[in-house]
Structure formats: structure tokens, C-alpha cells
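Every protein chain but one is kept in place in this view of the complex.
Presenting subunit A:
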Amino acid sequence: MQSSFDRRRVNGPEESHAPVYDDEEPESSSMGAQRNGRSAKDVRPIFLKTGLISQANGSAYVETEKTKIACAVYGPRQSKSTTYSERGRLNVEVKFAPFSCKQRRAPLRDAEDRALAVLIHQALAPAVRLELFPKSTVDVFVLIIENDGIEGCVASGSVAASTALADAGIDMLGLVVSCAACVSPKDEIWLDPTTDEAISAKGCITLATVPALNLITNIWQTGQMSLDEMDQCMDLCQEQCLSTHSVVAQTLLDANKSPS
């Protein structure tokens, strides 16, 4: 009782749960068989824009239907660490808005924030030229406003963070683009799974690449997949990353073409 009391917030009830509706069950069972008006190789339409957060050095907003992510980059700025380092440091912080999922997420106690932050950091770190700003840090803040699939959040978050870094003028070897895929119960490979598709899938994989250098920076796989399925998923993700890369490129060109 005493330990869970938070003195920095308005405290509501000790426990609360989202309402459970009677007719929720049959919809999820029918969802497992098919996709919602999308073919296996389709990804959700991508909206990507830079420069929406004026205080940040660089920012990006990405939206793929029901996944909405805002990203801000601050830096290079002075590191608070007391140890000297020849290389700069890249910090990634991921936060879910409390209203971003069906179940409310408490603002502080979420273990998934850190896991996603590590994944996005691993996707970005090989592409950023950290040796060019010693003793400094670059802080990337990713806010997930609406969540429709954790794999989609990791993929879109990586794309948003990479675009924001380029918008901030951070030196990079190339733009990082990410894509997710899953194996459906009927052994079909679906790109860009939503929450329901990921739940019913046998396994999911998320791939982050630098298409300009043909470099893979991160692979994240969950569930049960055979090696052949993994290979096929990665090939499809890599093809899709090339398409997404052109979306990112167009966004950055538009941002730099128009007089700001």
C-alpha cells in the first residue's frame, strides 16, 4: 500500500481494468483466418513527415494506419557522464502514451519500453557516425501515440528515428529502414503484421537494414519459425525496405526543398 503510492501524480483507484464485452470473442477467431483487405505482401500505407516538433533539433512523425509514432532528436549535446569517451553516445528512449493501447499503460511501470528502446538503438547505432562528436550525446525520444502491433512499432519507430536523425543533421552512413513480417497459421508470410495478426501468427521477425550499403543492422525474431521461413521473411522484408527507403528519401527531399 505505502510503496505503490505515487506522490508525484493524482492517484486514482488501486486497481482498474478495461471493460470486457461479450461479443469480443467471435471476432478474434475469424480474424485469424484472413487479413483485413490486404494481400500477404502489402504493408499499411505510410505517412512520414519531418520538422513537426520545433524545439527538437530533428523530428519525425510516422503513421501506418493505427500505429502513430512521434520521434524527436536532441543533440549533439553535452554528456552528463563523468567518464571521458572518444566516441559520442546514442541514447534511445521509447515511451508508450498511456492511451496508446487497448489496455491502459501506466506512465512509469512498463517493461516493454526498455525492450523496444534496445531494439531501436541496435538498429540505429551501426549507421550513426559516433566518432565525429566525442564526449557528446545524441538523445532520441520515441513516443508511441497509438499502437497496433509491437513489431510494427519497432519497425516504424526505427524509420522515424532514422528520419529524425537525418533531419537533425547527424552524420550517418545511411538511412536505416525497418520492416516486420510474420508467418500466419496457414504458413503464409504476411508483411507488416497488426496486433491481431501477430497474436495469431506462429512467429514474427523484424529486420532493420541500411539499403544504401546493403547492410543489416538488426534482426529480431519471436515465436516458432523454420530456417526456410526465416530466410523467406528476411528476403521479403529486405525488398520492402527498399520501397520504404524511397518514402523516407522523398520525405527528406521535400523537407529540404521547401524554404523553411
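Assume contacts are C-beta pairs under 8 Å (C-beta built on N, C-alpha and C of every residue); 3 or more make two chains touch, one makes a residue touch a chain; residues count from 1.
Keep this in mind: contacts and distances are computed from a predicted model.
Trainee: Please identify the absent chain by the protein name in its UniProt record; candidates are "Probable electron transfer flavoprotein subunit beta", "Exosome complex component CSL4 C-terminal domain-containing protein", "2-oxoisovalerate dehydrogenase subunit alpha" or "Ribonuclease".
Mentor: The UniProt record for the chain left out of view names it "Exosome complex component CSL4 C-terminal domain-containing protein".
Trainee: Among A:A115, A:A212 or A:M230, which one touches the chain that has been omitted from the display?
Mentor: Of the candidates A:A115, A:A212 or A:M230, A:A212 is in touch with the missing chain.
Trainee: Touching the left-out chain: which of A:A40, A:A106 or A:L253?
Mentor: A:L253
Trainee: Which of these touches the unseen chain: A:C71, A:A166 or A:L236?
Mentor: Of these options, the touching residue for the absent chain is A:A166.
Trainee: At which residues does subunit A meet the chain that is not included here?
Mentor: 55, 57, 74-79, 81-85, 127, 129, 133-136, 166-175, 210-213, 249, 252-253, 256-257
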